[in-house]
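A single protein chain has been omitted from the complex, and every remaining protein chain is retained in its original position.
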Amino acid sequence: MKPAAFEYHAPDTVEEAVALLDAHGDQAKVLAGGQSLVPLMNMRLARPAVIVDINRIQTLNYLAEDGGTLALGALCRQRAAERSALVARHCPLLGDALALVGHAQIRNRGTVVGSLAHADPAAELCAVLATLGGTVTAVGPQGTRSIPADELFVSYLTTSLDPRELLTEARFPALPRGTGWAWKEIARRHGDFALAGVGVGLALRGGRIAEARIGLTGVGATPVRAARAERSLVGAVPSDALWEAAAEAVRAEVEPDGDIHASAEYRRHIAGVLTRRALAEALTRAREAA
Amino acid sequence: MSTRYFGARVTRNEDPALLRGHGLFVDDVRVAGVASGAVLRSPHAHARIVGIDARRARTAPGVLAVYTHADLGTLGEPLPKLIPHPTLIHHKTQRALARDTVRYVGEPVAFVVAEDRYAAEDACDLIAVEYEPLPVVATLEAAVAAGAPRVHDDLDTNVCAHYTQRVGHVEDAFARAPHRVRARFVVDRGASCPIETRGVVAAWDPRARHLDVWDSTQAPIPIRNGLARLLGLPEQHVRVVAPDVGGGFGPKIMMFYPEEVLVPFAAMRLGRPVKWIEDRREHLVATNQEREQIHDAEIAVDADGRILGVRTVFLYDSGAYIPYGLIVPIVAATTLPGPYRIPNYHCEFRAVFTNKTTVSPYRGAGRPHGVFVMERLLDQVAADLGLDRAEVRRRNFIQPDEFPYDVGLTYQDNAPLRYDSGDYPACFARALELIGYRDWPARQARARADGRALGCGVACYVEGTGIGPYEGARITVEPSGRVFVATGVGTQGQGHMTSFAQIAADVLGVSPRDVTVHTGDTALFGWGTGTFASRAATVAGNAVALAAQAVRDKTRLVAASLLEALPEEVELADGRVFVRGVPARALPLGEVAQAANPLRFAMPEEWEGPGLEAVRYFAPPQGAFSNGVHACVVEVDVETAMLTISRYVVVHDCGRVINPLIVEGQIHGGVAQGLGGAFWEKLAYDDQAQPLSTTLMDYLLPTAADVPPVEVAHIETPSPLNPLGVKGAGEAGVIPVAAVIAQAVEDALRPLGIHITEAPLSPNRLRQLIVEARRSP
Amino acid sequence: MKLEGTTTLPAPVETVWKTINDPEALRRCTPGLTELTATGPDAYAATLTIGIAAVKGTYKGTLTITDKRAPTHCKILLEGTGGAGFMKGEGVLDLEPEGTGTLVKWAGDMQVGGLIAGVGQRMLGGVGKMLVGQFFKCLEQQLGSGA
Partner (left out) sequence: MPTREITLRINGTTYAGRAEPRKTLADFIREDCGLTGTHLGCEHGVCGACTILMDGDAVRSCLMFAVQAEGAELMTVEGLADGDRLHPIQQAYWEHHALQCGFCTPGFLMTTLAFLRDTPRPTEREIREGLSGNLCRCTGYQNIVRAVAAAADVLAAAPDAGVRRAPALPDGCVPPTSAGAAKTRAAGRARTPAPKGRTAKTKPSARPKPKRPAGRRRRA
């Protein structure tokens, strides 16, 4: 299981990296943490002709709060974000999900932006970006653009990025103060990909639900925002029956695929169960915060 | 024999080197000029090889050679057949490289040798093989269905053996039985998956006409003997070393894997050392797997739940070939009776070829299947007759005064299946006590009251261990006073370097730290069988004891002349030799060893040769039968069907325990592998027998966060069959796990009345059972 | 691996039928098809480079159209072998008029072997559906632009 040969470049600046991507197009692959790409290369499933290693571009190694939004550079390691006080304060949903991404050794090298670029339909971080309505910044030969989550994820391992563009940043909007949150997933073992996972944000005003966010992973080709379920919650008074209704709405909205670990029916079923449990937990947190 | 270390929790001699990273595993072997091999494997489960074009590969950079079947000459014949059996009429084995037909995904088709593994794999990508796909046999049932495609086209069937054993009058028993239970039990395919994959290094010296081979095998001596015959070399010119082996668990005892022949062949052809290390994807398609069986079983009991008769007819998946004989199905059939008195028993199996990876024993080797069927049948009897699960077992136990107990069958070693000793009721009572079985109903009710589904399970087994034919040991006391023990078994982490040292230390009055045990090197000890079926400690351990006693007697003889005393007056203790009662005038043991190898003057004839050294062999008349009981408490999240195991208890009787630390470690590891097979691990294949779980992302080994702590208690009923009174313990942990988990989950979901008759039981599958149970009240 | 689905194409059945049997349309719409040379009636030698994101494999093999019952029924067979194993796709198409357009019922069986099957099973179902989706989307554009 040794990788096929490739041309290796380790640029020092974003501009150099983009120039390399521009020159080689879809023959080139960006290497940041490598925790998803290198296994595929070792198995010779992926045989990029050119590797653009961005680990020397230290300008991309940052995690900062920028006007109510957390900005993470492309080299911000998952472990750094997991243990960051900024994330704990502004984006606890991201923090909770990060703790379940693979294992410490994976998170020490894996980057948050890299996970978003890889766009695995069962990855936690893509669903968190979708739940929080985050965006990513892409720098290409034609300049820089911001891509919202719902336009970023296209299908299995496929994003709307052009091969010549480099993802340089991910931006996670902070949950408004007083919002309850919860991340719930079912995985066969600690650290495995989720059979299904859900991230929830819940804001209360006057005992009623002012805002509801429900984002799921593992139940479609991309992360899924359960829009109908969210709408059914806004304005309602929280109750177990309401959570059960939201769970049913989620089950109707998702299109999971089955595989050797779990059938589509099982994933659809636990997506509902996890939604209900996440909403209950988010409610407790929302009330504590009020 | 004064025992000071036997039975003590001595920490291990082998740990300091392993802890420093100074282990010597096959991939760590460094031979100057070594080249690397890679195997091109079939992507088809069944196909004819129309043509192989390796021209571009042969000229690729760094490539030294590309071999296909045509290059192998006599080595291209089907590899040796192990353990024949009269009912095994089609004893098919594979060739080192496929000649014209591939019969499972992963079967070797070409072998490339290059400067390094990277270049060798590059070359594999350049080899163009034209296949003509053939109809595939993907499942056991398809294999025996009428008109099924043939895995071997020179046969008119996929059944390679059909073997029945019977005791008593089975049909009568079933005819007059007031109550019967029938069920089908299905166990899926699993792999032992040691963290070290397989590997072979070979170096040929044409001048000395000597072949050195390092092999991650559990049986270096049979490999040496086989290679010598296949390569036409004297056995003494072939040295096979099983260095540190990173876990074996059964599949590393197969003889021969294709690579074990290809690597020495290439080394001799090229005149350069060759190393092949299996990668994980290769391991999950090309290293032998096991576990796949379908049992149609039935039990007949009287009104009180006493067993009148048991019958099982089962299919055993042997994969594409059957090099290792009928060991697994025979062990399954003969383990089923367990600790119970079964007057009338019928066990019948058909060993079947399928287009999947070859099968050979994996830890437990059929024992888990026999126990799963028996314990599940008993649970159903208890449920049907409204009996307590523990009571239905107690009523059928073989009692302590009935040993040796003749089960009436023939065991895997062709000896009569006769339990040598045991105390099944005591073991069972101890397990019930530890798990808190008496007040379990109350505890369960309390939990159910606050919406939690808790279940308790208890399962028993009897395990054949320590079978022959024999093992040997040579012990030498060196002038330094150190003791050197050489034996032929291989070691894969079982702590032989410590347990054998404890045995020798007690006899020779030295510390285990002063005993060096070296296993698995045919140059150091050339006679022996190997490590399998929980036999190393029992068989080789007793050989070590006998050899140590012989060295002690020789020491007394030599010391007697030095101390002017009679040999029987001489004592050994604390590394010294002295006349009993006069410890002050003692000689260091090393001095006696020095004296035993005189440089001058005459050597007394009665010494029968120089040195304090002896070789002894131990050949047990039959296996020693360990037994035990596992009990557990599980909690089921009924909504998600996820399972947590809150307590796991093992009460175990493997005769006298040499080192409790090591036995407990074996049980912890066995339970972890058992839990893997009961819940996480399944080798998935599609309907074209394409393997779908060839990485550790999909073949799920349980982690530290998944395996619960295991509480272990020992009962020691010595075996009368060997001087040390020991029995095997290597496989005990894995045997009843699927049975006890199934019983506990059924207990937790009692209101639903689900029946669990399969393993592994994934959350996905458990949820289906829950949904089906709810649909049919 | 069984896949099935329906899609509607904005053109009458005869036009859809003609397009499906037109090598040029096949060359343009079969995802990753880089070479398609006719070797006989409704039989082509094909080279395909398919995959998603970093995981790409080149397969050399054949594309054949059989069981033709113009204009409503046919079966497309696609076979290829490559470094990452082999691939065999079989799609049965049934066309029915639906208003001015055509309702296409497709039922496919994708058989994948070797490396890609052993590692990619988690996504093969989804990827298969995606590739078929791309095929029909391209046909739609092809037909929509008034072929």
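The letters A, B and C name the chains in turn, as written, and every chain counts its residues from 1.
FYI, contacts are C-beta pairs under 8 Å (C-beta built on N, C-alpha and C of every residue); 3 or more make two chains touch, one makes a residue touch a chain.
Please read these numbers as outputs of a predicted model, since none were measured by experiment.
Q: Among the chains included here, which ones are touched by the excluded chain in the whole complex?
A: So, spelled out: the chain left out of view touches A, B.
Q: Among B:P61, B:P178 or B:P441, which one touches the chain that has been omitted from the display?
A: For the chain that is not drawn, the touching residue is B:P61.
Q: Just name the one of B:T93, B:T157, B:T410 or B:T695 that touches the chain not displayed here.
A: Only one of B:T93, B:T157, B:T410 or B:T695 touches the chain omitted from view, namely B:T695.
Q: Looking at the whole complex, which of A:R89, A:R145, A:H190 or A:R228 touches the chain that is not displayed?
A: Residue touching the absent chain, from the options given: A:H190.
Q: Among B:D153, B:D384, B:D574 or B:E772, exactly one should touch the missing chain; which is it?
A: Once the missing chain is taken into account, the touching residue is B:D574.
Q: In the whole complex, not just what's shown, which of B:P583, B:P709 or B:P723 touches the removed chain?
A: Final answer for the missing-chain contact: B:P709.
Q: Which residue, B:P133, B:P149 or B:G247, contacts the hidden chain when the whole complex is considered?
A: B:G247
Q: Tell me where the left-out chain touches subunit A, residue by residue.
A: Listed in rising order, the touching residues are 1-8, 10, 31, 34-35, 38-39, 41-43, 51, 53, 55, 79, 102-106, 108-109, 189-191.
Q: Which parts of subunit B face the unshown chain closely enough to count as touching?
A: Where subunit B meets the chain not shown: residues 3-23, 25, 27-28, 30, 61, 118, 192-197, 244-247, 249, 277, 279-280, 482, 492-495, 497, 511-514, 516, 574, 656-657, 660-662, 664-673, 695-697, 701, 703-707, 709-710, 713-716, 733.
One rule holds for everything that comes next: only the chains that are shown with their structure count from here on.
Q: Measuring from the mean C-alpha position of subunit A to the mean C-alpha position of subunit C, what distance in angstrom results?
A: 32
Q: So, what's the distance in Å between the C-alpha centres of subunit C and subunit B?
A: Taking the mean C-alpha position of each chain, the two centres sit 49 Å apart.
Q: Can you list the residues of subunit A that touch 2 or more other chains?
A: Correct list: 43-44, 193, 260-261.
Q: Would you mind listing the residues of subunit C that make contact with two or more other chains?
A: Those would be 83, 115, 119, 121-122.
Q: What does subunit C use to touch subunit B in their complex?
A: 1, 81, 83, 85-86, 111-115, 117-119, 121-122
Q: Mind pulling up the subunit B residues that touch subunit A in the complex?
A: Answer in residue numbers: 117-118, 121-122, 125, 279-281, 639-640, 642, 680, 682, 684, 692-693, 695, 697-698, 700, 702-703, 705-706, 762-764, 767.
Q: What residues of subunit A sit close enough to touch subunit B in their complex?
A: Listed in rising order, the residues of subunit A that touch subunit B are 1-5, 39, 43-44, 186, 188-193, 195, 260-263, 266, 269-270, 273.
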